[in-house]
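One structure is given below, encoded as C-alpha cells.
Missing here: one protein chain of the complex. Every other protein chain is in place.
Take a look at subunit A:
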Amino acid sequence: MADLRSSSRSRDLDKLLLRPGHLVGPTFEPGAQLRDDLQEYVRILVVGAGGLGCELLKDLALSGFRNLEVIDMDRIEVSNLNRQFLFRLEDVGEPKAEVAAKRVMERVSGVNIVPHFCRIEDKELEFYSEFSIIVLGLDSIEARSYINAVACGFLEYDANDEPLEETMKPMVDGGTEGFKGHARVILPGMTPCFECTIWLFPPQVKFPLCTLAETPRTAAHCIEYAHLIKWDEVHSGKSFDPDNPDHMQWVYLEAAKRAQLFGIPGVTYSLTQGVVKNIIPAIASTNAIISAACALETLKIASGCSKTLSNYLTYNGLEGLHTKVTEFVRDKDCLVCGPGIFMELETSITLKLFIDQLEEHPKLLMSGASVTVRGKNLYMAAPPLLEEMTRSNLAIPLFELMDKSPTGIVHVTGTAGKGDKRQSCLRKLRVAFKANGITDTDMAGGA
C-alpha cells in the first residue's frame, strides 16, 4: 500500500512541467517552481457553467490549477443533464455555478472554486482584471462580445501603438453545436479578438413578417406566427415567457391550427420549443472535445509547456472527422482590441459635454453612456443610486477628473449602433487633451 501512495498526484503533469523540451513556448521554465506557481498564483475565470463550463472546471482542476472561479446566471434544468455532468436530477432549479463549483471541489482535493451566480454585466471591471486567463464556455454571441470587450479593455498601447504585454489578458474561447465545435486562443493585441472576426458568427436568419402573416410554407413559419404575431393579438399586454409550459403549449396549439388551415405538415411540440427558444442541439462528446482543447491551451498559455494554438481550431465530426487550424489575422482598426478610438479634447470640456459628444461621434453613436477611467466610475447612467452618486461629476471638466493627465484611456458603456442593431456595448477611447491649444502630435498620429 505504501507503494501506491508514494506516487505523486502530479505524476503525469510533472512530465510536462518539470522536463525541458524543444517544442515549447518561449517563456517555458521547467521545474517544480513552475508547477507550484501554477497552483498558487495563477487565477482562472471560467465564464459559463453549462455544457462547456462543467467540462472546463473539471479539466482545469486536473491540469494543475487550484484557483478557479466560475460565473453563470442560469439555474439547472432537466434538459442539461445529458451533458452537464456535474448536475443531478435533484439539483434542478439550483444555480449552475454553485453546484458545479461544489461538485468539482468535492472530487478534486486542493482545488478552490469560487462561484458567482450572477450576470456577467453585474461584475465590476476590477473583478475581471484579477484573473490571469479568462476561459469562455458560452453559447451566445452577445456574452462573448461583452467579455471580449472587457478583456481587451485592459490592454494598453505604448506611444508607437505597440501593445504592452503586461496589460494583456488572454482569453480561450470554445463553442459547440451538435457534432461540431471550435476552440480559439485570443491574445489581445497579438491575435484577433472576438470582434476582429465577428463575421465568423453570421447573424441568425429571421423570417420576414409578411411570410409569417401571408404566405406560410413551413412548420416553423406557423410556429413563429403563433409566437410573434398571434400571441400579442390575443394576450394584450401579457408578455410571452418561453419557460412557461402553458405559454409554450398555447403557441404549439395555435401553430398546429394554422398548419392545418394551410395544409402544412410537421408542427410538433418539440419543434415548437426548438423554434421559439432557438434551441441548439448539444451532446456530451463534442463539449468534452472542445473544452479539453481549451483547457490544454489555458495550461500552455499559463506555463509555456508547449506551443499555443494559432489561433482557431474547428472540429467537425458529422461526416468522418475533420479538424482544421486557421490562423486568422487581427483587424488593426478593431474598435475593441485596437489602440482605441482617438479623441482630442479641450481641457475645459465637462464630463456632460464629453458624454454628449459620444452620441455624435461617427465611430461610436453611443447614447446613455457611463464613463469609467482606470476602474473609477466617473458617471454611471444606471442604476439610479449610482447615477445619483456620480451625477455631480457631470459639471466637472473631464481633464480634472482624470487628474490633469494629458492623455489617458477612457472606457464608455452605453447603447451604440444604428437602427435595429443597437445594443449595449463597451468601447475604449484614447483621449488627449489639447495643451494650450497645441495638439500632442504623437498621439494624434497614432489614431
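We take it that a contact is a pair of C-beta atoms (placed from the backbone, for glycine too) under 8 Å apart; a residue touches a chain by one contact, two chains touch by 3 or more; residues count from 1.
FYI, contacts and distances are computed from a predicted model.
Choosing from "Ribonuclease", "Growth hormone-regulated TBC protein 1", "NEDD8-activating enzyme E1 regulatory subunit" or "Rabphilin 3A", the protein name stored in UniProt for the chain missing from the display reads "NEDD8-activating enzyme E1 regulatory subunit".
Summary of contacts with the chain left out: across A:Ile264, A:Ile301, A:Met402 or A:Cys425, the touching residue is A:Ile264.
Across A:Ala149, A:Cys193, A:Ile223 or A:Leu299, the residue that sits in touch with the chain not pictured is A:Leu299. The chain not shown here touches subunit A at positions 1, 4-13, 15-16, 19-23, 55, 58-59, 62-63, 78-79, 81-83, 85, 88-89, 106-109, 178-179, 183, 211, 215-218, 262-265, 270, 273-274, 279-293, 295-296, 299, 306-310, 313, 316-321, 323, 325.
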